[in-house]
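All protein chains but one are shown at their positions in the complex.
Just so it is clear, A and B label the chains in written order, and each chain counts residues from 1 on its own.
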Amino acid sequence: MIYREAGQFRTTYAADQRIFPILQDRVGMVLLLAVAFVVVPTFASDYALTALLVPMLVLALAALGLNILTGYAGQFSLGTAAFMSVGAFAAYNLQLRLPWIPLLVTFVLAGLIAAGVGMVFGLPSLRIKGFYLAVATLAAQFFVDWLFTKVGWFSNYSSSGAITAQPMVIAGISMETPVRRYLLVLSIVSLLALVVKNLSRTRSGRSWMAVRDMDVAAEVIGIPILRTKLLAFGLSSFYCGVAGALWAFAYLGTVEPQAFDLQRSFQILFMVIIGGLGTVMGAFLGAAFITLFPLFLNWLFHAVVRGGEVRAGLLSQLELVCFGALIIVFLIVEPHGFARLWQITKEKLRLWPFPH
Amino acid sequence: MRTKKRWWWVGAVSALALVLAAPARAEGEQFIPVPSYRVGPYAAGGTSLYGGLIDYMNLINMRDGGINGVKLTWEECETEYKPDRGVECYERLKAKGPTGAAMFNFYSTGIAYALISKVAQDKIPLVTIAHGRTDAADGRYFPYVFPLITNYWSQNTDIVKYIGQREGGVAKLKGKKIVHLHHGSAYGKEPNVIFQKQAEKYGYEAKIIEVPAPGSEQQAQWLEIREFKPDWVIVTGWGVMNPAALKSAARVGFPMDHVVGNFWTGSEEDVEPVGAAAKGYISAAINPPGKDFKVIQEIERVVYGAGKGNMVEKKRVGSIYYNRGVLTGIVAVEAIKVAQGKFGKKPLTGEQIRWGLENLNLDPARIAGIGATGFIQPLKVSCADHEGGGAVKFQQWDGTKWKVISDWIQPDKEMVRPMIEESASKYAKENNITQRDCTKEST
Partner (left out) sequence: MAFFIEVLVGGLLAGVMYSLVALGFVLIFKASGVFNFAQGAMVLTAATTYAGLIDMGWSGWAAFLAALAVMIGFALLTERLVLRPLVNQPQISLFMATIGLTFVLEGASQAVWGSVVRGLDLGIPDTPLEVKGVLISKFDLVASGTAGALVILLASFFQWTRTGRALRAVADDHQAALSVGIPLERIWALVWAAAGAVALVTGLLWGSRLGVQFALTQIALKALPVLILGGFTSIAGAIVGGLMVGASEKVAEVYLGPIIGGGIENWFPYALALLFLLVRPDGLFGEKRIERV
């Protein structure tokens, strides 16, 4: 009843091609942004901002990157964490050696360096497909890991190889409080999410989807495969690079090559799959689920079973079992991820209160 | 209709959980967070480490009624040994209890690194016993970080000194060949620089071999070692690398009593899978194993006697990691006692406990009073020196248990301290940290 398009006529092409053609969608989006930018920082605790929202947003950005590669272009990649690592180390080195570059420009440059590396490692995709490509991208993962541990120049010859990220300062204002960090990360992530959403509606986006669906056919109709795939790899790595830089600077405050290990790549892949391949919403929902749900379980178990009566180790293991079982249940209920569930909800909303 | 009912249930459960989660505010208690890792590849060690800590805290509560009447309370949080979970646990637990968290013991270098600047802002001490950022031993730049007992550099000098002892004096090291086999991570790489410096000083031929993480396959490395024919091999390992190293050593026929591991490479979990082949293996230890110490016996009597012991596998009581957990508890409790001496016998804030840690002076008399003679080395922490000790004991595996074969071996402070100060001031310059003036700070 509420979510109806009746009476909304689009009279220009521009109006028709909007991201949110329906008025209720636009209102919803504005409300969401208002809540995210204004309400949350005002009312949320430091804990929620620093430990829950910032990591979720940063990983959502990485998931957006992987989504471009795997969701839109159909190239299965497991090297996401490697590109994040490149971004983080690049940002650190840029700040270290060229401190006069403004912080935001540093992030962009770090992303571009990661994009370059991504394109190099994306070259095999011209020949290799599917799970084989995924395992081949693991080469990127391990190689980058090894490179940063081995070559001291990247970590400024620190004896342990772990480096502390410099404090963030934009235009003279320090960004180190939880609220400012949150807003910084939120702004960057929303902007880049908008870019991705629009990109998917352009010619490049359609080429990617063509390549994903059947690349032989795409080549036949004249889509330049080399350029398309490399662009996907490059753009995806750009996003992952920026995410890595944010992870180091805005969240952990330190960069160890082990923070971007294979587990991280898998984690981001899970987010994209569970959230829904090929959707922007899916990246966010998946990130929220994978980062926040284990914490929710941990907190729930501790709240319900108090007093330390049950072995703490057993609780942690049970959380893991719960998490795994839930993943399976969600996949059975909706193999296309949360985004599809949301889509179905919207469709049902359009009919509500009528059943069909 | 069905959907409505389902949502009702979700709402009811959440409300219930929220209500139950409302923390029972206990007045008059000192809160100590327990950020444990009981899941994942290091769970075996983590369970023992934090089990020991919790048992010691229970002992203090049950036997002594707390520290001068102030009972200890704690909450566990699973970090899975991951930096992001560690940061989340830190944020979750830092403000709990009437006065906030007393101190944090993560037993993970990665998590420690992530929190070094945060703890200074939040004014909660971060205790990193035998791990963490080595140059934080220079307390002038790291007021809130305490890498107590010993660090990777000190203990490397301890090991070389011990090897020297076995050879008949450090002068006899000249011309010998020593290999440093290390885990391919930041942790493993740390001792390399001081290992090579000692090679210059003592004249032994040093070779550094890296084992890529996680280190379950080491055949190539040990074949290299066999080719090199060293006199000694020092192992800086962690997790699955340890049993793999010992097994590989046995397979290439390297004599086990010339393999010396560091204090994270010498626990029962590391040698038991290797079986009889590990007999003779030596490792460093910041705390000896076994139950011949009054403090461990007291724990068994009071805590396990009342059925409140934390360890499910009771035979793990007295193991290396368990005792290390008890050691952690001893340090924490003694620091709080010192702080209470100045600030009063009540729950204290992190800032006050930091003062307690910095003025911790565990002399042999006090150690005997706790019942930990031979269990913990004498510690003297100061504003400039946040390490406080630096010595390790050496133990040997006889096939069924560890036997201590040396007394406390002191580190080469003349070599280590200048390196620490240099590294710490470099960090301070990069991050705009001003040096504390230790002479000005009153006790």
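We take it that a contact is a pair of C-beta atoms (placed from the backbone, for glycine too) under 8 Å apart; a residue touches a chain by one contact, two chains touch by 3 or more.
This one's a predicted model, so the numbers in the text were calculated from it and none came from an experiment.
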item: Candidate in contact with the missing chain, chosen from A:L49, A:V86, A:A114 or A:A136; value: A:A136
item: Residue touching the undisplayed chain, where the options are A:V30, A:A217 or A:L351; value: A:A217
item: Contact partner of the left-out chain, one of B:G40, B:P191 or B:P289; value: B:G40
item: Contact with the hidden chain (one of B:K247, B:K291 or B:K426); value: B:K247
item: Residues of chain B in contact with the chain not shown; value: 38-44, 47, 184, 208-214, 216-217, 219-221, 223-224, 226-227, 239-240, 243-244, 247, 250-253, 269-270, 272-275, 277, 312-313, 316
item: Where the missing chain touches chain A, by residue; value: 76, 124, 127-132, 135-136, 138-139, 142-143, 145-146, 149-151, 214, 216-217, 220, 262, 266, 270, 273-274, 277, 313-314, 317-328, 331-332, 335-336
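We adopt the following convention: only the chains that are shown with their structure count from here on.
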item: Euclidean distance of C-alpha centroids - chain A vs chain B, Å; value: 35
item: Chain A - residues contacting chain B, complex; value: 46-47, 50-52, 55, 96, 146, 149, 158-162, 164, 166-167, 251-254, 256-259, 263, 295, 298-300, 302-304, 306, 308, 311-313, 315-317, 319-320
item: Residue ranges of chain B touching chain A (in the complex, touch as defined); value: 17, 20-21, 36, 38-39, 43, 47, 75-78, 80, 82-84, 87-88, 90-92, 95, 109-110, 113-118, 133-134, 184-187, 189-190, 192-193, 212-213, 312, 423, 427, 430-432
